[in-house]
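For this depiction, one protein chain was excluded, whereas all remaining protein chains were kept in their positions.
For chain A:
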């Protein structure tokens, strides 16, 4: 479950109300998220580096209170403060959910995809945020959200990687290409000289952060790269952006590109970034389309920001949740969850508009969940299932239970052991040749203690330093 850190005072200011920790905890609970920890930048620093070092860093770390909040893994719309505040305000009925728009200018920017990208990272989507005004806080939040999306839905950048650029430093049209690494050469983010892609892989192999992403393209014959009209490198996804187009606090027009091995997820990531941060655009909640010209010549427009409708019967919802609510009441509950709803068919069904922020709503049961949250899981009356079942134990479990019982009564203490052990445990220590043991070997053991699946149970017990005392053999027959 991802955790986001938000400064408390800014959060309360955005919510238009000051809460006590308990009150805010309660609100989170009702909304289906969790206030995990109340801390501060300084406390976090102390925990990370120890008191002394943190003291030395004192200047930087503030004592400002930070809320750490756990977000369900599929709620990408709550992974930044902007989205959290919006969701809570709609939930509290202080605002209505905004309507997100993608506008197509008369001469849209184009991003041309070259066929070679199919060999390494076939998809790209892009969008532009026009006339945005960042503050230090919103800028940080923008960077944080990208990181959260990379880690979660982007599966550590393997599925989706994001690049954001100062559009005013670039000139379209852009091309998404895949080239042999030695042919790619540019100044990467926060460096002062050019590196080839080969050199970059070497440079970042020592970087504690970036080295984890190198394997995604390392062994490919070609590496993905995005150029502008003047062959300025925007990024070499999923590794690093170019320094030339890096964004800053003063950037006004942001080009967002997402390259991917999974197109659907790339669209969700792009929609999420755009819906969250278009809030700071001159025309809020509006993004400018970029045309992506696929290798086969098809032209697609992004961001999609698609709204779709689902119809669910009142009866199904009541039946699944185990409540008995009227259509109007259910529609109201759903609207609180950013799912604008209206009663149709004379109260028999509800039509629900799924906004682009709610990529997690795929199925009728997802809608049922939002009804249950808004109604309050804890307000649902408890009942037991109406049918009865005759329960029994599997014979083998019964036997093993009886054996345990009998052996324990004879004075043996039951011990449970790990399913893995070292090679020596099943061979040398038992005076046997490893070659004669039909053990399942772990090909990449993390420690010397766990190299093979155990072939016998007792080595796991005897290796602990309690040799002369009595034991029951571990319970599990393998």
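Heads up, the rule we're going with is that a residue touches a chain if its C-beta (ideal position, glycine included) is under 8 Å from a C-beta of that chain, and two chains touch if they have at least 3 such contacts; residues count from 1.
Everything below uses one rule, namely that contacts and distances are computed from a predicted model.
Asker: From the names "Mediator of RNA polymerase II transcription subunit 27-A-like", "Phenylalanine--tRNA ligase alpha subunit", "Autophagy protein 5" or "Signal peptidase complex subunit 1", which one matches the UniProt record for the unseen chain?
Answerer: Answer from the record: the omitted chain is "Phenylalanine--tRNA ligase alpha subunit".
Asker: Check each of A:93, A:348 or A:363 against the chain that is not shown and name the one that touches it.
Answerer: A:363
Asker: Give the residue, chosen from A:118, A:299 or A:408, that touches the chain omitted from the document.
Answerer: A:408
Asker: Return the single residue from A:20, A:250, A:393 or A:443 that touches the missing chain.
Answerer: With A:20, A:250, A:393 or A:443 as choices, the missing chain is touched by A:393.
Asker: Just name the one of A:297, A:346 or A:385 that touches the chain not displayed here.
Answerer: If we include the chain that is not displayed, A:385 is the one touching it.
Asker: For chain A, which residues reach the chain that was dropped from this view?
Answerer: 1, 25, 29, 32, 34, 72-75, 152-153, 155, 158-159, 262, 319-323, 360, 363-366, 368-369, 372-373, 377-378, 380-394, 396-397, 401, 404-405, 407-420, 460-461, 464, 466, 469-472, 475-476, 478
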